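Once you've had a glance at the structure underneath, I'll fire off some questions.
Omission of a single protein chain aside, the complex is shown with its protein chains in their original locations.
For subunit A:
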């Protein structure tokens, strides 16, 4: 390599330029050069950086024999990974045949799906025979929202807590579960099947809250429960649990 020290900024514009893959090289004085990736890869250094894909923010002092920059420039490699994260996608197929393409990282909020992917069984679509499209779309919505929040702050934020001062998602979660009962129970079943702890905790807590502070008759009305006690039996059971009514 040449003796002058230079540094190179590589940004991966993969996402924006699907057809001819381009990369943008940014010089230290801020000038950007968009080039075909194949051209940039004439530089072995840049080639390796692109191929690795796991680079972190580095300032490299390189001696570069450049066909790109006309003057000696300093080149800094920066990690643009964050902008281009989540390009890996996976397709989930609901029980009624609808396909949903989601970012892999979002899908992996589900431990069940995570294991399928890690086991290498997710090449085509992941069929989810226990989840309808209506429910699946809501589940995906939940996962997306919580994944975003995790990206911006501590991962623990995404788990359900009822303390709204620590969990900025509480309001969103509360709105999320304002659905009819059947949907709510289907969400519980889906969260259980897909093993999404935050969603399961949220939905179960919602149902538990619906049971609190109500009389037995109100509970029956809420959940369409038939009272199958005879009057004598009901009196007996009431007596047994009288302490709970005082």
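By our rule, contacts are C-beta pairs under 8 Å (C-beta built on N, C-alpha and C of every residue); 3 or more make two chains touch, one makes a residue touch a chain; residues count from 1.
Methods note: contacts and distances are computed from a predicted model.
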Item to check | Among "Ubiquitin carboxyl-terminal hydrolase", "MADS-box domain-containing protein", "Calcium and integrin binding family member 3" or "F-box protein", UniProt-listed name of the chain not shown | outcome: "F-box protein"
Checklist entry - What residue numbers in subunit A mark contact with the hidden partner chain? => result 181-182, 185-186, 188-189, 192, 200, 204-205, 207-208, 211-212, 214-216, 219-220, 223-229, 233-234, 236-246
